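Below you'll find the structure I mean.
All protein chains of the complex are present and in place, except for one that has been dropped.
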Amino acid sequence: MGYLVQHVLFAVFTVGLGLYFFIKAFFMPSTAAHFPTIIASLVFILTASMVVEALRKVRRGSGVPISKAPEEKILVPRVVSYVALTAVYIFLIPRIGYFVATPIFMIISYSYLRALGTFKILLVSICFSIFIYFLFVWFLKLPIPMGLLEPFFES
Amino acid sequence: MRKSRWIVGILVLLVCVMAGQAAFAEYPTKQITVLQGFKAGGGSDTLAQLTQPFLEKAIGQSFINQYIPGATGAIAWTQLAKTAKKDGYTLSITNTPMLQTNYIMNPEITYNISELEPIANVVTDPGIIVVAKDSPYKTVEDFLKAAKENPGKLTVGNSGVGGDDFFTTLIFEKASGLKFQMIPFEGDGPSWQAAMGGKIDASFNNLGITYPQIKAGNLRALAVFTENRYELIPDVPTAKELGYNVVSGSSRGYSAPKGIPAETRDTLIAAFKKMAEMPEFVKACNDRASIIDMKFGDDYAKMLKEQEAAFKIIWDEVKEQYQGKK
Partner (left out) sequence: MILDNILLGLTSVLSGYNLLAVAAGTGLGLFVGAMPGLSATMAIAILLPVTFVFKPETGISMLASIYMGAMYGGSIAAILIRTPGTPAAAATILDGYPMAQRGEAGRALGISLTASFVGGIISSLFLLTVAPVLGGIAVMFGPVELFAVAVLGMTIIGSLSQGSAIKGLLAGSLGLLFSTVGMDSVTGIPRFTLGNINLFSGIPFTVALIGLFSIPQAIRLIEKEESLVERVNLITDRILLPWREIRPLIPTFIRSSLIGVFTGIIPGTGGDTACWFAYNEAKRASDDKESFGKGSPYGIAAPEAANNAVVGGALIPTISLGIPGSSSTAILLGGLMIHGIMPGPTLMTEYAGVTYTLLWAIFLSNFFMFAEGILFTKACIFVTRISNKVLSVAIVVLCVIGSFAINNNFFEVGLMFGFGILGYFMDKLKIPVAPLVVGLILGRMLDVSLHQSLLMSQGSWMIFLENPISAVLLFIALFSLIQSTPIYGRWRASRRKKSGEAR
């Protein structure tokens, strides 16, 4: 993706966000709308400036390369799958509980990333899950969702 | 045949034993969770720490507090009303007026008090008007005279729109026919601090919160919104004495979700009654300038209902001014 395209995409995001705030504020009483309206306008102006700046840079430098060397290439499929895995993990914890979701997430992620050998993956995933449990629940007295395993952890 | 009879016999026995156990093991058999709609260290937490050592003694089980702050308590109370198990093992500390004003003011908040089983109110912190020690208003008469001469000019702080001080001010305005410039702050603290620093003319606040400053002489109390004069500040007149029928404050108590077993409710109410009679509890409350105002079960429910009706009327009157036409 080109330097300019990236900036334009981000500009679309910020303008969209600004528009949401701007339009919503329009229907609010003036005291509540005051501050967000000012800020949303500021976002529009700055977004425009950012695009202009990017445009100038591209013209001057005739396309600024994002990655200078080929070996620094970002592994896009890996990043996307990893983010998706994390999203599924977040979605599942409240449903199946910490002690089921966490080791599974860690094992799948490590296997996918080929981070360690099979035995080490199992060991690290389980030990880390238990460590976090003790840290939060026993030491810091913070709650962790237990989900399916709840009956086993009730005192 | 004989074998199967044996099996049936054992099964019947087992069922009997289990049923018996269930019948004998009376509530409570495990820890009671208390949902807190505010952060640890806030007013709601203070009540929890104040009451729970005594409640534990009275009921024979320990309490664990779960803090779910956000939306002025609405997240915790929605959870209590909608998703908490109706077994008496989940309670919540319920604060007025936020408990009612949350859903009166915001249609997005869906719980209401008819979905709760009020157990007991514990403390009520009465409303109070305070000014800085060097304020030109030496007495409440000075203050009211100035307010009459400059309608809508005197700045008075409150703890935020929808809070108890906000409603106290509105009720007082209505009763006296005066008009103030109300300044909302984010909590009681910033409101009295602004009054103490002379940034605003007065703060509508709470006795328990401002008492240390009043005692130290940094703030002067002008009037208090109680039925009778309060013993800690015997020289401060009540609004009633001045001819305005305004009694107001913020109360904190415990509620369960609607639909818990009747015996469980009775056990809980009995525990609060027991606690109220403990001299150590009364002493602990006095030490913290917390004003005990015990109301149990139906009385507490009645109090919440009456307040709800009053807040609704007032909010409907001022709604447009605050939120515009919808």
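The chains carry the letters A and B, assigned in the order they are written, with residues numbered from 1 in each.
Everything that follows uses one rule, which is that a residue touches a chain if its C-beta (ideal position, glycine included) is under 8 Å from a C-beta of that chain, and two chains touch if they have at least 3 such contacts.
Worth saying up front: this structure is predicted, and the values here are computed from it rather than measured.
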With the missing chain put back, one of A:M28, A:L55 or A:I126 would touch it. Which one?
A:M28
Checked against the full complex, the residue among B:K57, B:K258, B:R288 or B:K305 that touches the missing chain is B:R288
If you put the missing chain back, which residues of chain A would it touch?
6-7, 10, 14, 17-18, 20-21, 24-25, 28-29, 31-32, 34-36, 39-40, 42-43, 46-47, 49-50, 53, 71-75, 78-79, 82-83, 86-87, 89-90, 93-94, 98, 102, 105-106, 109-110, 113-116, 124, 128-129, 132, 136, 140-145
Hidden partner chain, residues of chain B it touches
39-42, 45-46, 49, 66-72, 74-75, 78, 105-106, 108-109, 153, 155, 160-162, 181-186, 189-190, 193-194, 196-197, 199-200, 211-213, 215-216, 218, 284, 287-289, 322-323
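Assume only the chains that are shown with their structure count from here on.
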Rounded Å distance between chain A and chain B, as computed from the means of their C-alpha atoms
39
